[in-house]
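Pasting a structure here, questions to come.
Rest of the complex left out; these chains stay put.
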Amino acid sequence: MPVAHGHPEATPSSENMVVAERVYKRFGRLPVLQGIDLRVRRGEVMCVMGPSGSGKSTFLRCVNHLEKINAGRLWVDGQLMGYRQKGGKLYELHDREVAAQRRNIGMVFQNFNLFPHMSVLGNVVEAPLQARGRRGGTRSQIQQHALELLDRVGLANKARAYPRQLSGGQQQRVAIARALAMNPALMLFDEPTSALDPELVGDVLDVMRDLASEGMTMIVVTHEVGFAREVADSFVFMDEGVVVESGAPREVLGNPQHERTRSFLSKVL
Amino acid sequence: MTDAGGTVGTADGPPPEEIRAIPVRHPGRWLAALVCMVLAAQFVHMLLTNPAFQWDFMFDNMFTEPVLIGVRTTLLLTVLAMLIGIVLGILAAVMRLSGNPVLATLAWLYTWVFRAVPRLVLAVLFGNIAILYGTIEFGIPFDHYWMPLLGLEGEARIFGIETRTYLRGFTAGLLALALSEGAYMAEIVRAGLQSVDRGQTEAAQALGLRRSTILRRITLPQALRVIIPPTGNETVAMLKDTALVAYVPVTTELFFQLNNIGARTFNLFPMLVAACLWYLAITSLFMIGQYFLERSFHQGERGTTVPTN
Amino acid sequence: GNGEDAEEPEAPEVEADEELAAMVPDEFREAEEFVVGVNAEYPPGEFLDDDQETIVGFNVDLFDAVADKLDLDVRWENAPFDNIIIGVDSGEYDAGVSSFTINEDRLEQVNMVSYFTVGTQWFTRSGNPDDVDPDNACGLNIAVETATVQVEDLEARSEECVEAGEEEISIEEFPSQENANETVVSGVNHAGLADMPVVAYAVELTDGQLETLGEQYEAAPYGAVVHEDQDELAEAIRAGYEAIIEDGVYDEVLDEWDVTEGAITEPQVNPDLDE
């Protein structure tokens, strides 16, 4: 797989779902992302690994514009995230437009972030109901879809429960159903299984595998080496805000080129 | 140590008897409670036997028609002023947190000025708005300055409201109270919004909800848990501050009416007690409402209690 | 009274009268001081001097003279109007002197000693821009302090208006006289009415923003208030007023405050108002 270097004038080709070009991100003085170049093709499942603090979560948050990047460019589905480029100048997008872009991207957080004041079903139908004007679908259709999603993650019987009545594992599964409810074109997973019981990890990975086979593009930050090996089309190892090594999962996992990758993987495997 | 496994077992048979332990005794607590209760009993006893209260006189006068009209006015003023105040407060709080420096400054100025100015003064001001502006006029501002500069004569005003006619009485009083309340509510709503975990906003953003929707559906409902109790405070305080509209003047107001009876007859004390009883009754009403509101918003929340052990 | 300030009149010196002093019940004679509640916001009857502490006014000077006669050491305590009656009731104050008009209801609650009469006076903005006529005020907004005799006066007039088929008077009651005055100055209300001395003083001090309207009418007595159980004290105070009327101090005070119209000759405890 060829590694693409600085190509500031490149436009995102239609075969790529995500294109990151030299993405920099600082928090105050702390540099967190230091020039990420990365492409995710349509239907591709990309797994990201890396030590704590390497910027994996931050990168995902940049992809759906929860964080504004400081330099570089980020396209999702051919659209520049958060900006409109016109005559060499960048214009911030209106709240409405950013929201529309984000609706195309589902995200599952490390710490769930379920809405505690809504039932499980309420959590899942919230976004589709709010966007109903644009997408159509009656309330009961949306609910039906939500119940199907809950069934898929094994929680159909918990639709009326409130998040706090669920165990950690159950909460994370609701979060996944919620993210899927908008039928996004791209899914971002930030350690989706780290809070799940091992028994249920398999179920969730099955759901994700299904998604992949239905053509869903996914970026998955995970330390499930098994999943990466089986499901991922590409594998990225990050450290200190840069992509250290990337390629087909079997190659990188089986024969890491970099010292840092090697030492990390030796502890994980 | 590696050879010493644990001994475990699965229970069978009927479960053992329920634990019904004798609670810890807190003699200090009970003593304090006892003292409080004796004090309260003595107080009630004093209320009933002290001639200063003149219960007959009080009951004769606390349900007369003007007083009942006063109750209505007071209730109406309280509810309306709070409703307008809450809307203003949410607006100001959102402006304050919007990140937009102009809006934030405006909201801050509003909070600053309207919290500092006493409601009494606001009532006097709104009752005497004519002292400031004879009419409130709509048009292009500062016409007296720029029209002559342009060689124009006359006034660039489109229409005017004779303040003396419209902005008086109930409306003026309501406006004074509501504007003041808005400034207080702004602080309360701000604290409420700030108490909601940022993860909630982020999750909502990631779902593609718009800013206004997030506020309406995610942050405000969760903030309510924190907003409701101080708002209850504000409502109870407002109930009694409506008495200040006497300075507008609005005289069909509960406290004014009762006080008036007292001043006319030199029998003030029983009327003050009557006012307290009315306020207690209305406050109880509000507190019941607050209880149900709080309960409905605590649904699904993981609240805290002071640890009981 | 206040020593240096030339503006307000000085209170005259009065010697104690042992015979009168003997009329005062022991509990007051033995007490260190005789506390009188006053609402010092009603010039020239009673108000705070420039120093914001000394309470001055003709009601104050008159009672000071009475107290001197009775050999009582008066401490004036400034309090909101409502509070004075409660204070007298609770024993917080030994007496209340604050332009209290005597009426039947009040006599049921306390003892009152009459010592002065005041008429009601109308006032309006200078030049009477709204052409207010006190005898035909139907449909106008009239400002008045709450719980004064003037409220009843206006209520009667308003009823007449209604009977005559005209619009009723809009009676704007204020918690204090200065709030009422303020609205007449601002033009929010068309006119106001109050006790004569108060109006006269207001007209003088507002630099020509206000003017009187017509003549004063319908005099009512002012009374000093004591607890309903303190008949002896009331009698002693009555005798005190009588004594200062006799020796001329009374006229001297009224003269200095320019309110001689209200002088009476015969102070009474709980006077019969129908007379």
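In order of appearance the chains are A, B and C, and numbering begins at 1 in each one.
We adopt the following convention: contacts are C-beta pairs under 8 Å (C-beta built on N, C-alpha and C of every residue); 3 or more make two chains touch, one makes a residue touch a chain.
This structure is a prediction, so every number in the text was calculated from the model and none was measured.
Participant: Full complex composition, in terms of the labels displayed?
Facilitator: Assembly composition recorded in this structure file: A x2, B x2, C x1.
Everything that follows uses one rule, which is that only the chains that are shown with their structure count from here on.
Participant: By the touch rule set out at the top, what is the minimum number of steps from chain A to chain C?
Facilitator: Shortest path length, in steps: 2.
Participant: Report the chain whose mean Cα position is at the greatest distance from that of chain B.
Facilitator: With centres defined by C-alpha atoms, farthest from chain B sits A.
Participant: Taking each chain's centre as the mean of its CA atoms, how far is chain A from chain C in angstrom?
Facilitator: Using C-alpha averages as centres, the distance is 82 Å.
Participant: Measuring centre to centre with CA averages, how many angstrom lie between chain A and chain B?
Facilitator: 44
Participant: Find the geometric centre of each of chain B and chain C from their Cα atoms only, then give the gap between the two centres in Å, rounded to an integer.
Facilitator: Taking the mean C-alpha position of each chain, the two centres sit 40 Å apart.
Participant: Can you tell me which residues of chain B touch two or more of the remaining chains?
Facilitator: none
Participant: Would you pick out the residues of chain C that each touch at least 2 other chains?
Facilitator: Residues of chain C touching two or more partner chains: there are none.
Participant: Give the list of chain A residues in touch with chain B in this complex.
Facilitator: So the residues of chain A touching chain B come out as 61, 64, 66, 95-96, 99-107, 109, 111, 113-119, 126-127, 130-131, 162-164, 175, 178-179, 182.
Participant: Can you list the residues on chain C that touch chain B in the complex?
Facilitator: 81-82, 85-86, 89-90, 103, 105-106, 108-110, 146-147, 171-175, 179, 182-183, 185-188, 225
Participant: Over in the complex, which chain B residues touch chain A? Could you list them?
Facilitator: 197, 199-200, 202-211, 213, 217-218, 221-222, 297, 299-302
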